[in-house]
Structure formats: C-alpha cells, structure tokens
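What you see is the complex with one protein chain gone and the rest in place.
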Amino acid sequence: MNVSSNTTVAVSGPPQAPDGPAADSPPSYWSTSVSRVAPTKVFIRGYDLEDMIGKIPFAASTFLLLRGRLPSPAEARLLDTVLSAILDYSLQKSGTVAARYVASANPNMAAALATGILGVGKNTMDPAGTARFCIDAYARYEASKKPAKVFAGEIVAELREKKQRIPGLGHPVFRYVDPRAQKLRDSAVAAGIWGPRAEFFEEIFRAFTRLPGKDSIVLNDIGMMALVLVEMGFTPEETTGLAILSTLPGVIAHVTEELREGRPIRTVPEGTADYDMSEKNFNKDWSEAGWVAE
Amino acid sequence: MNVSSNTTVAVSGPPQAPDGPAADSPPSYWSTSVSRVAPTKVFIRGYDLEDMIGKIPFAASTFLLLRGRLPSPAEARLLDTVLSAILDYSLQKSGTVAARYVASANPNMAAALATGILGVGKNTMDPAGTARFCIDAYARYEASKKPAKVFAGEIVAELREKKQRIPGLGHPVFRYVDPRAQKLRDSAVAAGIWGPRAEFFEEIFRAFTRLPGKDSIVLNDIGMMALVLVEMGFTPEETTGLAILSTLPGVIAHVTEELREGRPIRTVPEGTADYDMSEKNFNKDWSEAGWVAE
Amino acid sequence: MNVSSNTTVAVSGPPQAPDGPAADSPPSYWSTSVSRVAPTKVFIRGYDLEDMIGKIPFAASTFLLLRGRLPSPAEARLLDTVLSAILDYSLQKSGTVAARYVASANPNMAAALATGILGVGKNTMDPAGTARFCIDAYARYEASKKPAKVFAGEIVAELREKKQRIPGLGHPVFRYVDPRAQKLRDSAVAAGIWGPRAEFFEEIFRAFTRLPGKDSIVLNDIGMMALVLVEMGFTPEETTGLAILSTLPGVIAHVTEELREGRPIRTVPEGTADYDMSEKNFNKDWSEAGWVAE
Partner (left out) sequence: MNVSSNTTVAVSGPPQAPDGPAADSPPSYWSTSVSRVAPTKVFIRGYDLEDMIGKIPFAASTFLLLRGRLPSPAEARLLDTVLSAILDYSLQKSGTVAARYVASANPNMAAALATGILGVGKNTMDPAGTARFCIDAYARYEASKKPAKVFAGEIVAELREKKQRIPGLGHPVFRYVDPRAQKLRDSAVAAGIWGPRAEFFEEIFRAFTRLPGKDSIVLNDIGMMALVLVEMGFTPEETTGLAILSTLPGVIAHVTEELREGRPIRTVPEGTADYDMSEKNFNKDWSEAGWVAE
C-alpha cells in the first residue's frame, strides 16, 4: 500500500519523500484506505469514481467498498441475492415499528431510519453471532484433525452441557426447512461460493437435529445469510452491516407510509396496555420519607 | 475570554505570547469553552470540578454548563422545577414506546435511550417552536411601540389569515387551564423570573382565547416550559435539550421495565393491524415488466 | 399491585366476515401495504418472497418496496446507478467521521451506522430540498402558462430578492460541470427517464448561471440525484432515504476499518483544539451567587 500524508500546513522537520512519509514521521491521527477525495476526483479503493458510475452495479460497489477489490460477476450477483433475501418483515420487526413511532412524533426520515437500525441487535436480525460461531467452530475443527461428523457431534454435546444455544437455528413457523434459506443456499452453490465453513456448520446443524425432539428445527434465513457471507469473506461485524443494509429499503417504505398517513404522536393501541392503578398520597409519603416542607 | 492553544507539537512560527495565541496564528479547527481537561484536573466553565463535587446540585451544574455562569439559588431551584415538571407520560409518548420496541430487539440501554430522544420532534415534546415564537413576537412588539394588547391582537389576526398555529397552546384533555403549566408558572413568579417576554406571549394567548370557540383552549405544559426557559435566558435549541433531559429518567425507567420483562422481539399487538391482503403473480408480472428469465 | 386494563371502547360486536372487516368495523390502529407475514410465507407488496429470491435484483426490490410495483429493467438499472453514484466521501463527510468516533467508544456496528445516518441533514447529503424545490417550481410553471425560459428567470429573480438559495447548486471544487452529476444525467437520458420537471429545473439553473459571477457554478451530484429520483416518481422524503441507503456501504467500510484498527476512545487530534484557559474561584463565586455552605 502506497500511503502518503495529506499534510498541507508546514510542520517543522525534514522534508517528506515524495512517495510517502519519512520513515520517522509520526503516523497521522486518522488513516483510511476506503476512499480518497482529490481536488476534482473521488477515488473509491483506488478507482476513479467517474469511471465507475453507470458501469458497476450497487452490489459490486458494496463488495468493493468492504473488501477492497472488485468482485467477479458471480460474487456480485450472490451478494445482490443476499441483500434481496429478506427485504421486509412487515410490522413483525421491532425496529420497523419503532421507526414508525419515531416518525409519528418527529417526522424526519433520517431519525426514523436511525431508529430502525438501532432495532437490530442480540435478539433479532443480526447474523454476526452465527458468523462468529461458524468461523470459530471451523477453526477448532481444522485443528482437531477429527472427522467432521465426529467433531460436530462433540460440539453439539459440549453446547448442550453448557446449556448454550446454537445461533442461526429455529423459526417460529417453519419446520424442517426454511424455504428462503434454501433458495439462498442454492444461489451460493450455483455461484460456486459454498464452501467448507458453511458445510461444517451444516454438519453441526445435522448433529443437532439428530437429538430427540429436534428433528424439525430449521436453519433459518439469518443463519444462512451469515454462512453465505462468511464464505464470501466478510467479517462478523460486516455481516451485521450488510443485514442492516438489506432491510433498509423496507424501513424507508414503512416510514414513507407513516409520514403519508400523517397520524401524529402514535401511542399504544387502545385496550392493549395494563397500567398499575395504585394511587398513593404524595404529601404523606413525602414527609414520612423525611422531607420537610420548605 | 482568555483563550490559548493546546498545541503540543512544534509548529513553525513565532513563540506564542503567554496570554493567548499570537495575533497571526491560525485559529484551531476546534474551539470550546465548555470545559477543559488538564493533566490532573477537569475545569467546568473555568471551575475546578473537584471544588464542585458534593456542593453544587445537578440543576445548578446544568445551568453552569449551558449558560457559562453559576446560577443563583432561585435560578437553580426553578430550573430543577422545570426539569421535574413533566417526568413521564407513560405509553402515551411515542418515543418511549419506540425505545421499548428497540430494547426488546437490541437489549442495550444506550441504543434504547437514543431512540427515546429521536422521538422528540416537530409533533411533540419540543418547546423550541414556542420559545422561538415567543422571542420573535416580543422583538416585533418592542419594535412596534404599540400597546401589548393591541399588538397581540394584530399577531393573532395575522396568524389566522395565514392559517398558522400558535405553538404551545392546546391539550387533548385539559380545558381552560393546564394545572401542571399553572404550577410551573407559579414557581417562576415566586422565583422572580417571570418576565416581559412570557407576559407578552400570555397577551397573545388571551387574544387567541377571545376568538369564538377558543375560550377553553389551554396554554400547555410544553408551552409553559418554553416560556420559563426563555425568561431564564436559554435559546430555543437549549430548550429542546432541556426537555429531552427532563424526560430521560422516565425513559430509563421504561427501558429497565422492558429489559426486566424480557419479552423478546416485540411486534404489534394481535388484532391491531390491517394488512393489504392482495396476492399477485410474480413470474407473470415480472415478465410483463420486461424482464427475461436468465 | 392493582392493575386494570385501559380498554375504553367496546371490543365485542358482530363477527367479522371471513374475507375482510365488516363494513362498519372500526379501522385498525395500524395499516400497511408494504408487506405481510403469513404463516409460512412473506408477501412483499403482494408478491411471494420465495418467487423473488435469486431473480429480482436489490435495486428492483427497493423500487418495488417503495413504489408498490415492479420496475422495468431500465428503471431498475437507473435506480442502481443512482445508488452507486456517490458511494463514499472519505473523511470529508461529517456523518462518517461521527460514526468512527462512536465505534471507537461503543464498538457496535448498529450504533455506528445509526450515527452515520444522523449525519444526513439540512447541510449535507440530503436531496429532499432539491426534490421539493423541483416539484414545486414545476407545478408553478405549469400553472403559469408562460414560456419555460421566462418563468425560470422570474423564479431566479424572486429568490434573489428574498435572498434565498437554490438548492442543488454549487460545489467546493467543481466549476461549470460536476462530472459525476453529468454521468448520472446521461444514464437517466439513456434510460428514457429524463423528463419535464428535471428539464425545468435545468432551465432555472441556466437562468441562475447567466447572473454576473455565477457562470461557473455547477449543478452538483446531490442535486442531480434529486432530479433523477423525482423523474422516477419518488417523493422528497424517499429521496432522503435513498441517499442514506446509497452511502451506507461506505459507512460500513469505515466502521469496519475503525473496529479493526481498534483505537479505543478517539478524541480530537493533538494540537487541533483551542480551549478557554480561564480559571475561576468556585468557592468565592459560589457564595457571591448567593449560596450558603451547608
């Protein structure tokens, strides 16, 4: 990597070599290789944006921005499929409902979208847990030198003993197979991007479904999204980012619908809340708590 | 103000005078007088934090941070009263409900509180509109040299013609008087901080209630909060900040309740949503839109 | 604890017809036509998600979610181009820098992306102002029955008198033409989607550049994004959402870089801030402000 400081104010010290900072110059506070803004050009991972506009599809740009290299057409198409695999989950997604509440009080698209994003976390919509589990389990498997089926069984047994969940499994409705996950897997196989880490995760999944009463548990869509993205080379944190990206159009659509409906200041629907009805005497309790009237 | 650069790397140029930057030194990128972190001390608006801890109440610290000077006891007490005048509005506040939705998906206090804050805006909980209106109307009144009652009537007539609302008025339930606003006003009067801008706003309010059918409209709590804060010298933007501060403890309480309840991934309550039930044929419409199968 | 429901409307009543609410049933609290989650299917604007996965590109899904109908291939390709037209603006975008600061303190992808989004607003990255201006100006032009060039000149004169800015114009570096905007315009023309509202905005732009000293001012990339999206039928609020979507991959890349670098708790770079250096005597000022020691 050919890195050079953009220092433009004179600082004391030896002159910088033209091709980079002098060996003993302190590193700058910030450092980035994502993009660079030159006087009349923007470089995206080293490529002139002007050359790219109109040629490179959004999914390919996204791949380039994150991974630092141009994807093959198959990689770009698969990432596009991943981004289109969930789309929206109507009012059954907490973050979307939260975004509509915020829009009804503060009719501002950016505030509402930020809210939708904050509703992605430990409990839902986040492939990072599965991605991390998949990467770690495969590393342990490789080090183990044991047959995949044997080692997968050991991992399941170990998790059961620790009473820990396997991420990426289970769905409120689907049994045996989650058809959306299946479609996603088919696309990855067709693109030649399905690989050993995803396969070992499936080995673990199969070991799990051999447990009594677990045979109908599915590998769900968020779990499959994690496997495909891991095989494409993304980090767990990046899988969170891509999952957020993939559901943003749906949140935009919901916020637009909310703004158009124009119902100001949503609260909870009539008849859906229980309130503590107790009434207490403030003045009595206040003086009993030791406060004297001013 | 005695300002000096914290420059610690040698930059070329004449040595700085001890009492400030040399006349020709460029201003730094950042500049602040809110606080300063010295090697073993923190200065808050110039005061050593160590001297303050345990002596200065939170409302007085807040006043100091925003206004740059220590408040009188009366000022601090009145600000404390303003911060305690609304407290919480249960599940009838959009931002609070949004915060609980976010917490159910992403069980993280900071994310949920940020959401609660994003639910403060044009439609609710924001005194800035009233504060701005109050300041502007008073400035026009002062310039007009007319009697208050006359000019207030002109302003009301003008707004009616433009079909514009007067901010700070109206409440879904209260008629004639909002008792919480009345208490707040009493506190401001008792503190000797009720002044001409608030009084002229009340003149406008009275002119408005003389209109046919408007006699029961109240000056509401957020409106009164704005008037009191304007008289204390806060800017409209600061009144937004203080309103947010005042409702944060309630949001913390709701988020704690939500986290304790531990209901994962809230959606909308059963039976409260209508969904568009239409079903369309994707493959047919896809090819009719001009797409050819790959 | 004495808990009671806040139910205040009668919820019993005539049974609902199987194919929809009875004619006199009250509307539900929520209503959406974006998507619907059925027991084993998800419908996106009426289409079965399973039919779509692997077939419909992300930009086409985005169009469908927002507009409620499938796009033509030309429309989908143009939207994809719009989403890829800006990509990233390195450390010259406030929201991106803010996102990196947040990630250094709170290493959480969702929190950092929400921050990046909150950095889109009045001053930058928001096409909504141009979109609204373009739509309004065209409506007035149509009503005026005047020649485009004449009416565009009148609008410019009117704005100058009111000292108002025309949104979408100007760039810190580009003169006469913004090459990225030009590429975007070319794509829209090639797709057959360039239309009368965009053209009338350009008429206004030309009238503006005929003013003395304004001839080198450009129609910038955010402005052009607005024009193209307006011609595709998006609302101003939707253009904000799409602009946010388009820059999200860049923010993900920056946050990933920040998390990988792992510099905890970023502050401002050494030597870039001026602090108010005044020191005051707390105890003296505190008692002078009227406080007595406890």
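In order of appearance the chains are A, B and C, and numbering begins at 1 in each one.
Here is the rule we use: a contact is a pair of C-beta atoms (placed from the backbone, for glycine too) under 8 Å apart; a residue touches a chain by one contact, two chains touch by 3 or more.
Just so you know, these numbers come straight off a predicted model, no measurement behind them.
*Asks:* Which candidate, A:A110, A:A152 or A:M225, sits in contact with the chain we can't see?
*Replies:* A:A110
*Asks:* To test your reading of the contact rule: which positions on chain B touch the chain that is missing from view?
*Replies:* Touching the missing chain: residues 29-37, 39-40, 42, 44, 49-50, 52-54, 56-59, 61-62, 65-66, 80-81, 83-85, 87-92, 109-111, 113-115, 117-118, 120-121, 126, 128, 173-174, 179-180, 183-184, 186-187, 235, 237-238, 240-242, 244-246, 248-250, 252-257, 259, 261, 269-271, 273-278.
*Asks:* Which parts of chain C are in contact with the chain that was left out?
*Replies:* 1-5, 7, 11-13, 16, 19-21, 25, 28, 31, 33, 90-95, 97-99, 101-102, 104-108, 111-112, 114-115, 118-125, 264-269, 272-273, 275
*Asks:* Using the document's contact rule, name the residues of chain A that touch the chain not shown here.
*Replies:* Against the missing chain, chain A presents residues 1-9, 11, 21, 27-33, 36, 43, 45-48, 51-52, 55-56, 70-74, 106, 108, 110-111, 114, 268, 271-280, 282-283, 285-286, 289-291, 293-294.
Operating definition for what follows: only the chains that are shown with their structure count from here on.
*Asks:* By CA centroids, point me to the most central chain in this structure.
*Replies:* C
*Asks:* Counting only C-beta pairs in contact, which pair of chains has the most of them?
*Replies:* That would be the chain pair A-C.
*Asks:* Centroid of chain A to centroid of chain B, CA atoms only: how many Å?
*Replies:* 32
*Asks:* When you check chain B against every other chain, which residues touch at least two of them?
*Replies:* 9, 11, 106, 108, 111, 114, 268, 272-273, 275
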